[in-house]
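Apart from one protein chain that is not included, each protein chain of the complex appears where it belongs.
For chain A:
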């Protein structure tokens, strides 16, 4: 992906960053690192999750988030990240409360499962409520009329479901022909299809995630949604040079040469151990070749790309800051 152009001015102007990716690619981690990167230098960023699995709380190692905007981290240079877990039921009740005074009845119905039932009855309704809440956060202003958040990062559903999630127009046509939800959704549609919104795709350099990324791009295009950048996650360092990769990938590793090198470093290994090293090398090379194919396919998408390294020790808070730094170094702002 040498043709990648990094973070563009267009992306720097976006106020809503939607982050999606195939399950297991590290979508939530990337969303959190992006929020920290965007907050760097004194900005205020809101990180939102919508799948009711408390991924943000786990990542930041804290108790489950309530339905409110809590400060969860400070960013270098005085910035801050707040987090919100949007719960569709709470959003529905909050929403109804704007138009009807339900009072005690609202809580009773919630206990009976009626709210879940209604969102089940009209599956698109859940998405409409959640995107509606996100839109409200993006547009909220303080007393002086300035936006409360400089940017909002949304940890969105995975690639297989994201377009359906964002395609509010379709969902609303299906569920609400008239009424307040309809009116509110028109604002959501305007935001999602404007230059203020970018949909980022997280992938690994593996066949299936890249295939899903390419499929998602076609789907986004079909729904007239704007793709942002590709985040290539968990990139492993190159160890073999190109010629050695090609040879090793078909099983050709010069054992004598390896042995001579090891001896020069004072390592005299038993035969089976040397063979183990050779097997590991072949395994590595086959994987690198698969990564190269995946990378070539991604290049065809012609999207800005940023890369994040594999963190062998797992992701903790310190690692999130490290990832955010890598993003800033690649122009994320």
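Operating definition for what follows: contacts are C-beta pairs under 8 Å (C-beta built on N, C-alpha and C of every residue); 3 or more make two chains touch, one makes a residue touch a chain; residues count from 1.
In this text, contacts and distances are computed from a predicted model.
**Q** I want to check something: the complex is missing a chain, and I'd like its UniProt protein name from "Putative anion-transporting ATPase", "High-affinity zinc uptake system membrane protein ZnuB", "Glutamyl-tRNA(Gln) amidotransferase subunit A" or "NADH-quinone oxidoreductase subunit M".
**A** Going by its UniProt entry, the chain not pictured is "Putative anion-transporting ATPase".
**Q** Tell me which of A:218, A:250 or A:267 is the one touching the absent chain.
**A** Reading the full complex, the residue touching the unseen chain is A:267.
**Q** With respect to the chain omitted from the figure, which of A:235, A:277 or A:319 is a touching residue?
**A** In the full complex, the listed residue that touches the missing chain is A:277.
**Q** From the list A:10, A:186 or A:207, pick the residue that touches the absent chain.
**A** From the options A:10, A:186 or A:207, the contact with the absent chain belongs to A:207.
**Q** For the chain left off this view, which of A:51, A:94, A:219 or A:322 is in contact with it?
**A** A:51
**Q** Tell me where the left-out chain touches chain A, residue by residue.
**A** Answer for chain A: residues 22-24, 51, 53, 96, 99-106, 108-109, 112-114, 117-118, 120-123, 125, 175-181, 206-208, 236-237, 239-241, 244, 253-254, 257-258, 260-262, 264-267, 269, 273-281, 283-284, 286-287, 290, 312-314 touch the chain left out.
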